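A single protein chain has been omitted from the complex, and every remaining protein chain is retained in its original position.
Chain naming follows the written order as A, B and C, and within any one chain the residues start at number 1.
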């Protein structure tokens, strides 16, 4: 599956949920399942400061494929990051840089997303692309 | 006539006017008739600063009777001062000090008097009494 | 004294019938800002529909009505606070503005000199912290901080020992917005006075919840925001002792605050005008007076008692939840702060929002206090006259549901 196919899959998965409770429970479960980042890695240079929650992002490029590791002190934020990680992990830096990350708008999540969270996601996507750019140079 | 008789006379005079135009015209005419104070006398120590207009007050005590001289750059203010001068001139300092100067409330003027003017009148009355007190000591 | 019936007064607040995400709004963010009753909204509206005009110096009727309304509002507020005279009430745009006015005026006075000390407490809002930090930095003055005990109360024994002839000012909140701690301000002020120091009480959180008697508090300055006591945003009050106001230099220049201006030399007006440069928030002043009238009609003591019942009930329900920590002492007022181990307050707040609850999460503009307790923030429920026991019970249920989802 390429990036946009993975995005479409996620959109369809999330559309299955009718009410906000289930949708949030799903995001929370994604957050819980995303492996915790090693405490040592939670350093200032890996920190993306959100409004109220903190996000740490670590990226690597192995054999020309991006590999992201992320964590957050907020499990809901972490769940949403998990969506991004799932979509971008294993893709080439070029594909990551060109990816349209607005698929979140097509999930049922948007309407329940506080602007502060939405903002954090935008920052997150930008940061993930930045890491892909660094991997190229 | 004593002070309160003079006040009563003024109240009755002013009550004759039915509309504000006539009442103001009367006050203005009083203002015009009150003799202008000598320019030399318009000094800072004789100045009572009103909100927008200026009032100069000079007082003397001759043979135990108060004699006031007053002027203003506003003819309406001067007309109102004229009412006070008429009431207090020729009275003993003791009578001036004890005079109830709220008779203005009983004239039809009050309702047409801006609070700033009313305030100026209150200041004026206080100042006239102060001069009477000085005359005693 | 009959109990306050919140159901009887809820219809006064149009916003309370709103729905959020399809659920009835449960507004428990009153420490951030209160909702407004019709009495206040109508006072604002009536001002603009009947007598709006710029005040002072105006010879025409509307200017006189607006001036009278504005000065009447000052009187209402002075009476509400038991100030000595209306001229002690200065209109500001809020608590923060009021504190900055004092800081700026003191900074220009000859009351402060290098080596002096300003004392604040570890409970303070950033608004009662940063202006003093900035002033201290500019003037080479030291900022000292009254320590906070683990129960969220102030260590007043240490405070007493911190005071000396170097102390120029003590600035402390009456009630902590973060933890609901009620400080012993009359002690704090009288001790300050003994050492010749000035005192400023940040009343942002006490004005809505308690009877304020400035004579009993004994402070030199008392500040609050209208928007936290049922009045609009953009209006606040700085009370200052009259002789101090006469002595202190004006912090800002402009219209109204002057007596006479020439390019060579300008003389200033008397208080309160000396401290009110420019066209004031006339509407806001009038609406604030209407808000205090509203409070007094309900009865501030009845409001206090009602809120006390709510907060006690909330503490009882929430303390029974798994993994909870409640912050602050048990006799808190206005606000209840809490957290759950392993759960981010932001996540809880997000889920509660989905259920129609408005609570504040985070550091509540008290980062040093959060650092003191080793936390990044709390969840805070804060109360007003219109909140009900039912809402508190619903909050308990909503928290249980949200915790189930997050665990």
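Here is the rule we use: contacts are C-beta pairs under 8 Å (C-beta built on N, C-alpha and C of every residue); 3 or more make two chains touch, one makes a residue touch a chain.
If you're wondering where the values come from, they're calculated on a predicted model, not measured in any experiment.
The chain not shown here is touched by just one of C:5, C:151, C:213 or C:260, and that residue is C:260. Only one of the listed residues, C:180, C:284 or C:339, touches the absent chain: C:284. By the touch criterion stated above, the residues of chain B touching the omitted chain are 20-21, 24-25, 28, 52-53, 73-77, 112, 114, 117. By the touch definition given at the top, chain C reaches the unshown chain through residues 14-15, 18, 20-21, 25, 27, 29, 32-33, 35-36, 41, 44-45, 48-54, 57-63, 93-97, 99-100, 103-104, 108, 125-127, 129-134, 138, 143, 145, 225, 227, 232-235, 250, 252-255, 257-258, 260-263, 266, 277-284, 346, 349-350, 352-353, 357-362, 365, 367-368, 371.
Keep this in mind: only the chains that are shown with their structure count from here on.
Between the Cα centres of chain B and chain C there is a gap of 48 Å. Rounded to whole angstrom, the centroid-to-centroid distance between chain A and chain B, based on C-alpha atoms, equals 83 Å. Averaged Cα coordinates give chain A a centre that lies 40 Å from the centre of chain C. Looking at chain B, one finds that none of its residues touch two or more other chains. Of all residues in chain C, none touches 2 or more other chains.
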